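Handing you a structure now.
Right, subunit A next:
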Amino acid sequence: MELIETVKHMFLFIAAKANYWTYVILLMVGLYAMIAKNNLVKKIVGMTIFQTAVILFYVSIGYKKDASIPIVMHGSGHGHAADAAIRAADYINPLPHVLMLTAIVVGVATLGVALALAIKVYKEYGSLEEDEIHKQLRSR
Partner candidate 1 sequence: MTVYISGLLIVGGLFFFLIGSIGMIRLPDFYSRLHAAGIIDTMGLLLSMSGLALLILSDFNLGNILSALKIILIVVFIYLTSPTATHAIVDAGIRAGLKPWSKK
Partner candidate 2 sequence: MDNLILYSAIVLAILMAIPLYRAVIGPTVLDRFMGVSAIGTQTTVLLIMIGFMYHRVDMFIDIALAYALLNFISVLAASRYFHKQKGLTEEIKS
(Lines give C-alpha, C1' and ligand atoms only; values in the text may rest on other atoms or scores of the structure.)
Protein backbone atom coordinates (compact mmCIF):
# COMPACT_ATOMS: atom_id res chain seq x y z
CA MET A 1 0.00 0.00 0.00
CA GLU A 2 2.79 2.33 0.91
CA LEU A 3 4.52 1.48 -2.33
CA ILE A 4 1.53 2.63 -4.37
CA GLU A 5 1.41 5.84 -2.37
CA THR A 6 5.08 6.42 -3.05
CA VAL A 7 4.68 5.75 -6.77
CA LYS A 8 1.71 8.10 -6.93
CA HIS A 9 3.68 10.74 -5.10
CA MET A 10 6.57 10.28 -7.49
CA PHE A 11 4.28 10.56 -10.52
CA LEU A 12 2.74 13.75 -9.22
CA PHE A 13 6.17 15.20 -8.53
CA ILE A 14 7.34 14.30 -12.04
CA ALA A 15 4.17 15.63 -13.61
CA ALA A 16 4.55 18.89 -11.72
CA LYS A 17 8.11 19.47 -12.86
CA ALA A 18 8.48 17.46 -16.09
CA ASN A 19 7.51 20.43 -18.20
CA TYR A 20 10.32 22.52 -16.76
CA TRP A 21 12.82 19.72 -17.31
CA THR A 22 11.73 19.48 -20.93
CA TYR A 23 12.21 23.19 -21.42
CA VAL A 24 15.68 22.99 -19.95
CA ILE A 25 16.52 20.12 -22.30
CA LEU A 26 15.16 22.01 -25.31
CA LEU A 27 17.02 25.14 -24.26
CA MET A 28 20.25 23.15 -24.04
CA VAL A 29 19.63 21.46 -27.39
CA GLY A 30 19.21 24.86 -29.00
CA LEU A 31 22.23 26.31 -27.22
CA TYR A 32 24.38 23.34 -28.20
CA ALA A 33 23.36 23.73 -31.83
CA MET A 34 24.24 27.40 -31.68
CA ILE A 35 27.64 26.84 -30.09
CA ALA A 36 28.96 23.63 -31.55
CA LYS A 37 27.37 23.13 -34.94
CA ASN A 38 29.44 24.18 -37.87
CA ASN A 39 26.72 25.02 -40.35
CA LEU A 40 24.98 28.39 -40.35
CA VAL A 41 21.51 27.05 -41.12
CA LYS A 42 21.93 24.54 -38.31
CA LYS A 43 22.72 27.44 -36.02
CA ILE A 44 19.54 29.17 -37.16
CA VAL A 45 17.53 26.02 -36.44
CA GLY A 46 19.12 25.93 -33.00
CA MET A 47 18.18 29.55 -32.46
CA THR A 48 14.55 28.78 -33.28
CA ILE A 49 14.52 25.89 -30.82
CA PHE A 50 16.09 28.06 -28.13
CA GLN A 51 13.49 30.74 -28.70
CA THR A 52 10.55 28.33 -28.56
CA ALA A 53 11.87 26.83 -25.33
CA VAL A 54 11.71 30.26 -23.72
CA ILE A 55 8.23 30.83 -25.14
CA LEU A 56 7.12 27.45 -23.80
CA PHE A 57 8.35 28.35 -20.35
CA TYR A 58 6.45 31.63 -20.37
CA VAL A 59 3.20 30.06 -21.55
CA SER A 60 3.39 27.22 -19.06
CA ILE A 61 3.62 29.49 -16.03
CA GLY A 62 0.23 30.86 -16.97
CA TYR A 63 -1.46 27.46 -16.96
CA LYS A 64 -3.98 26.72 -14.23
CA LYS A 65 -5.34 23.28 -13.56
CA ASP A 66 -9.08 22.82 -14.22
CA ALA A 67 -9.43 26.30 -15.66
CA SER A 68 -10.92 27.27 -18.98
CA ILE A 69 -9.28 29.00 -21.93
CA PRO A 70 -9.01 32.79 -21.59
CA ILE A 71 -12.11 33.65 -23.58
CA VAL A 72 -14.77 34.87 -21.20
CA MET A 73 -18.09 33.08 -21.55
CA HIS A 74 -20.69 35.80 -21.77
CA GLY A 75 -24.45 35.76 -21.91
CA SER A 76 -25.12 39.15 -23.46
CA GLY A 77 -22.81 40.45 -26.10
CA HIS A 78 -22.59 43.89 -24.61
CA GLY A 79 -21.67 42.99 -21.11
CA HIS A 80 -22.55 45.90 -18.86
CA ALA A 81 -23.99 43.88 -16.04
CA ALA A 82 -23.31 40.27 -16.96
CA ASP A 83 -19.80 40.24 -15.62
CA ALA A 84 -20.63 39.93 -11.96
CA ALA A 85 -20.00 36.19 -12.07
CA ILE A 86 -16.60 36.25 -13.77
CA ARG A 87 -13.96 34.80 -11.48
CA ALA A 88 -10.30 35.06 -12.38
CA ALA A 89 -9.56 31.57 -11.06
CA ASP A 90 -11.78 30.04 -13.74
CA TYR A 91 -9.66 31.29 -16.61
CA ILE A 92 -6.08 30.66 -17.61
CA ASN A 93 -3.74 33.59 -17.15
CA PRO A 94 -3.80 35.50 -20.48
CA LEU A 95 -0.84 37.79 -19.92
CA PRO A 96 1.98 35.38 -20.98
CA HIS A 97 -0.05 34.48 -24.06
CA VAL A 98 -0.12 38.09 -25.17
CA LEU A 99 3.59 38.58 -24.67
CA MET A 100 4.50 35.37 -26.47
CA LEU A 101 2.03 35.68 -29.33
CA THR A 102 3.90 38.68 -30.65
CA ALA A 103 7.20 36.94 -29.94
CA ILE A 104 6.32 34.12 -32.32
CA VAL A 105 5.58 36.43 -35.24
CA VAL A 106 8.65 38.51 -34.50
CA GLY A 107 10.52 35.19 -34.31
CA VAL A 108 9.52 34.22 -37.81
CA ALA A 109 10.49 37.67 -39.08
CA THR A 110 13.91 37.33 -37.49
CA LEU A 111 14.17 33.84 -38.97
CA GLY A 112 13.72 35.50 -42.34
CA VAL A 113 16.45 38.03 -41.60
CA ALA A 114 18.80 35.28 -40.42
CA LEU A 115 18.19 33.25 -43.57
CA ALA A 116 18.80 36.36 -45.66
CA LEU A 117 22.15 36.75 -43.89
CA ALA A 118 22.94 33.12 -44.63
CA ILE A 119 22.20 33.64 -48.33
CA LYS A 120 24.41 36.73 -48.32
CA VAL A 121 27.27 34.84 -46.67
CA TYR A 122 26.90 32.00 -49.14
CA LYS A 123 27.09 34.42 -52.05
CA GLU A 124 30.22 35.99 -50.59
CA TYR A 125 32.16 32.88 -49.57
CA GLY A 126 30.52 30.01 -51.43
CA SER A 127 30.00 28.01 -48.29
CA LEU A 128 27.81 27.77 -45.25
CA GLU A 129 30.39 26.04 -43.05
CA GLU A 130 31.87 28.21 -40.38
CA ASP A 131 35.43 26.82 -40.53
CA GLU A 132 35.69 27.27 -44.30
CA ILE A 133 34.55 30.86 -43.99
CA HIS A 134 37.16 31.43 -41.28
CA LYS A 135 39.82 29.91 -43.51
CA GLN A 136 38.92 32.21 -46.37
CA LEU A 137 38.90 35.19 -44.04
CA ARG A 138 42.38 34.38 -42.73
CA SER A 139 43.88 33.91 -46.17
CA ARG A 140 42.80 37.36 -47.28
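By definition in this document, a contact is a pair of C-beta atoms (placed from the backbone, for glycine too) under 8 Å apart; a residue touches a chain by one contact, two chains touch by 3 or more; residues count from 1.
Inclusion criterion for the candidates: all candidates are chains of the complex that A comes from, given by their letters.
Just so we're clear, the structure is a prediction, and the values are computed from it rather than from any experiment.
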item	value
In-complex contact partner of subunit A, selected from candidates 1 or 2	2
Of all residues in subunit A, those that touch candidate 2 in their complex	68-69, 71
